[in-house]
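One chain of protein is taken out of this complex; the other chains stay put.
Presenting subunit A:
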Amino acid sequence: MKIVAVCGMGIGTSVLLKMNAEKALRAMGVDGDVEAADIGVARGMARTADVVLTSDDLATEIGDVPATVIVIDNFTDVQEITDKLTAQIG
C-alpha cells in the first residue's frame, strides 16, 4: 500500500497527515508506505500511489489521478483517517 499525503507546501499539513496516516495504518494492521508531498509534485507521485490523502481544497487541484483520492477534514483525527482508509481499502 503506497499512500501520498498532499499539502500545498509539503512541510506542514502533509507532514502531520503523514504521521497520523502511519498511526492509522498501524491501527488497521496494514503494511504501508506513507510519503508527504507538496501539490507541485503530488500529481506525479499519485501515478504510482494507491491512495492520496489531502484536504477538500487541494483535492480539486490534484484532479484526475489513477490513485484513490480521499479527502480528510480533520488532519489531527487518527480515527477519521482510519475510518476513511478502511472504507476505501477494506
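To be clear about the criterion, a residue touches a chain if its C-beta (ideal position, glycine included) is under 8 Å from a C-beta of that chain, and two chains touch if they have at least 3 such contacts; residues count from 1.
Here, contacts and distances are computed from a predicted model.
According to UniProt, the chain absent from the figure is "Ascorbate-specific PTS system EIIA component", selected among "Polyamine aminopropyltransferase", "Cytochrome c4", "Ascorbate-specific PTS system EIIA component" or "Insulinase family protein". Counting the whole complex, the residues of subunit A in touch with the unshown chain are 7-13, 15-17, 19-20, 36, 38-39, 54-58, 61, 73-78.
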